[in-house]
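Below you'll find the structure I mean.
Apart from one protein chain that is not included, each protein chain of the complex appears where it belongs.
Read from first to last, the chains carry the letters A, B and C; within each, the first residue is number 1.
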Amino acid sequence: MQATVNDRTTELAAQFPILQREVHGKRLVYLDNAASSQKPTAVLDVMERYYRQSNANVHRGVHTLSEEATTLYEDARVRLAGFINAPSDKQIIFTRGTTEGINLVAHTWGRANLGPGDEVLITQMEHHSNIVPWQILRDQLGFTLRYIPITPLGELDLRELDVLLNARTKLLSFVHASNVLGTVNPVPQLVQAARQVGAKVLIDGAQSVPHMPIDVQELDADFFVFSSHKMCGPTGVGVLYGKRDLLEEMPPFMGGGDMIRSVTMTESRWNTLPYKFEAGTPAIAEVIGLGAAVDFLTDVGMGWIHAHEQMLTRYAYERLSQVEGLRILGPEPEKRGGLIAFTLGDIHPHDISAVLDMDGIAIRAGHHCAQPVHDCYNIAASARASFYLYNTTEDVDLLAESLEKAHKLFG
Amino acid sequence: MQATVNDRTTELAAQFPILQREVHGKRLVYLDNAASSQKPTAVLDVMERYYRQSNANVHRGVHTLSEEATTLYEDARVRLAGFINAPSDKQIIFTRGTTEGINLVAHTWGRANLGPGDEVLITQMEHHSNIVPWQILRDQLGFTLRYIPITPLGELDLRELDVLLNARTKLLSFVHASNVLGTVNPVPQLVQAARQVGAKVLIDGAQSVPHMPIDVQELDADFFVFSSHKMCGPTGVGVLYGKRDLLEEMPPFMGGGDMIRSVTMTESRWNTLPYKFEAGTPAIAEVIGLGAAVDFLTDVGMGWIHAHEQMLTRYAYERLSQVEGLRILGPEPEKRGGLIAFTLGDIHPHDISAVLDMDGIAIRAGHHCAQPVHDCYNIAASARASFYLYNTTEDVDLLAESLEKAHKLFG
Amino acid sequence: MEALYREAILDHYKHPRRKGHLDAPDIQYHDHNPFCGDELTIELKVEDGVVVDAAFDGRGCAISQATASMIMEEIVGLSVDELKTWDKQYILDMLGIEIGPVRLKCALLSLKVLKAGLWGLEEWPE
Partner (left out) sequence: MEALYREAILDHYKHPRRKGHLDAPDIQYHDHNPFCGDELTIELKVEDGVVVDAAFDGRGCAISQATASMIMEEIVGLSVDELKTWDKQYILDMLGIEIGPVRLKCALLSLKVLKAGLWGLEEWPE
């Protein structure tokens, strides 16, 4: 069974030009997918073709190029809506990424709905992008920011949820799959609890959308955000999905071209969704590239990707547990997405990563933009291997061997 | 002289793959450069190479790919600083484009410095991106927004400047070169006037940076913004330049990864410039592509580009003036950049553009995201031909002939 | 050229039918297309559920104005119920040209105004 999965993986890997390259004379083993994924030829070709054949500004042009660009751009929106099962493509707003998505909600919905006496509830395992915007806004608007703590095993500690989530809570914002612990959080339970107190729900899908089938209607999130560059798409683009009535009543974020219906010297009227939130020339080629990434992922099959990563994670969890001095952060493989963060004795994660790099293995080292979760474990940083559809059990073996070497070197 | 210039242009045009294509069986004559420019192979290749060889997230990674990506990304920043002669690359902040740049200044500097009794002065020839952000902020903060009017000839009417620009004025924000009238505004005079009352100056360089040599220190702007996609670079990226002391004291815009120095559950500390303003994964490939565009433009020579467009504009001004029913908006060729907006009898600009498109000619039609300037002339929309380094006098001839055809058809 | 501006469209554009205003319209609706600045007002007189008089006024591109004029030529004598069945395809067939996604808004402005007037809708139903 592992053999067949690896076969398909090898075939897929061949579609990613960068995986053909060598690092320090070794085959590149790319295990930094949670930071950013690699891009298949299919995605690169679509963007190249756009620039070579149809490049023009969108929406406002009548000429052929502009019509082609507009069609390509809006078709990508329809594809994104289908990919996460949004009721309408008007609910797909293109951003620069997860970070801009959350900031957009903070600046618009947040500014219109939060004030002294209100509470926003996040968790201790959030990425900085789901902490800092709320801290900034809190300091301006005077609401209270609360955190759901985590257990020593790296799951949300929900024992006090009924205190933390209360009638004052206006928003519950949490990460779908943690980029440090791997933990996949219990969305139905959390959403249901939020509904009971009338709080809105924002889900950070940066680490879930690339790796598992997502249905925003089933998840029932009010807002859902993710980034293109982690899901085989280009940099510079991401998506904010929102429930229609919320998006309709929210004030705009940035002002400029395309987001207006009319502008006079005294006042402006806003355009309809999704344009109200897309001021200025958008990331046209990038949106089109993201559309191609969604096609690619759909062809591969999100179910298959999820199963493949589950298999790899179980395999890696076992293999890494055997490495002397290695301590895995977060829960058992069944409860996590395709990534494993760990420490190795006292060796600084940067040193681990540097040693692995000499063997062509790319992992991430640091706080992964999630200092509070590291604070929980009283560590400054960790090393993280994160998988994607093109990784194999052989990659995991190479990782483990190189880690053993690092342990000897610094031991 | 025109022949030699056209020779060099033909050679340059060969480096833009899209200019090889046909539209409705005719050679594409692309005259919609003010909306978005085309991209040379050099720029496309650099981005392609990045994705095929060095793609990884920047700043936080220790492995080879991430170091390469970081170096490429930061090198582009240095190149951008050089291109506009910024004192330091720390003053180059990457945005999605001009629109985000202006909104960033509004949300940070604006929120920290504007209130009731204060005034912001813009002009009647602004793009919506330099109107709407100030209207939104005005409605929140209660300052007054004033406009410098324009003369019938399409220049700023500065007769009342000493009333409009006064001790209450905190910011003068204006377009360097108008995207409708073509007018190049008198920066030294305006900046000097602003200095006298202690107002800060923001210059919208969206239509100047692509077309003429720019020295931000000589212009002495406090803020200067522009977009990559109008200057041979990719979509999804732009630049905000700011004076160092201002940028230092401004609060951040968006919160997230990379813009912080440390995050705890109670508070965060900001990173140094330029990262304080670059939250989240940036548009990495796009920044690198913009760096390549700057190299390309520098090789061609910004002085040459400016002279070439001046020649084309003079030529077009004369040739188009001969077309029956055609009325050019804005000042004489000497006072404008490389674009000409016009009306043709009563024919709706969209119809003009559609007819020209049948001849393979791409021009823009509409309000060009600048309704107030159209309101001045009591027209709803205009047609606009805008030039770039790859356009020739032959393109202008084809434009004029096609316009004559349109006039006959609808006459 | 015929691809977009066939003779009939140019004719309706240059000689619009029923352009102007009614004395006491039962239904009057105005809207515009923000991307083009096309403006359109449609006025109807309705008796027993049937359109007995109609007029349009507006300014804008040939596509939007010719479509309005073509609709005017058909509309009198039809029942409101019948008008409510008109859809995008019906208008495009009437125009008889290929139209890109951007100009589509020009072509459909009349229909939008008409339906909004008939149904009292604020926004285009999807």
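Couple of notes before you dig in:
Just so we're on the same page, a residue touches a chain if its C-beta (ideal position, glycine included) is under 8 Å from a C-beta of that chain, and two chains touch if they have at least 3 such contacts.
Please read all numbers here as calculations on a predicted model, not as lab measurements.
Within the entire complex, contacts from the absent chain reach the displayed chains A, B. For the chain left out of this panel, the touching residue among A:211, A:276, A:367 or A:407 is A:367.
From the options A:247, A:355 or A:400, the residue with contact to the chain not on display is A:355. Between the chain not shown and the residues A:273, A:381 or A:398, the one that touches is A:381. Not every partner is drawn; the one left out touches chain A at residues 347-351, 354-355, 358, 366-367, 380-381, 409-410. Panel shows chain B; residues 59-62, 64, 66-67, 70-71, 74, 88, 90, 260-262, 271-272 of it touch the chain omitted from the view.
Basically, only the chains that are shown with their structure count from here on.
The chain with its CA mean position farthest from that of chain B is C. Taking the mean of the C-alpha atoms as each chain's centre, chain B and chain C sit 38 Å apart. Rounded to whole angstrom, the centroid-to-centroid distance between chain A and chain B, based on C-alpha atoms, equals 31 Å. The distance from the centre of chain A to the centre of chain C, each centre being the mean of the chain's C-alpha atoms, comes to 46 Å. Shown for chain C are the residues that touch two or more other chains, namely 35, 103.
In chain A, 60-62, 64, 66, 260, 262 are the positions where the chain touches two or more neighbouring chains simultaneously.
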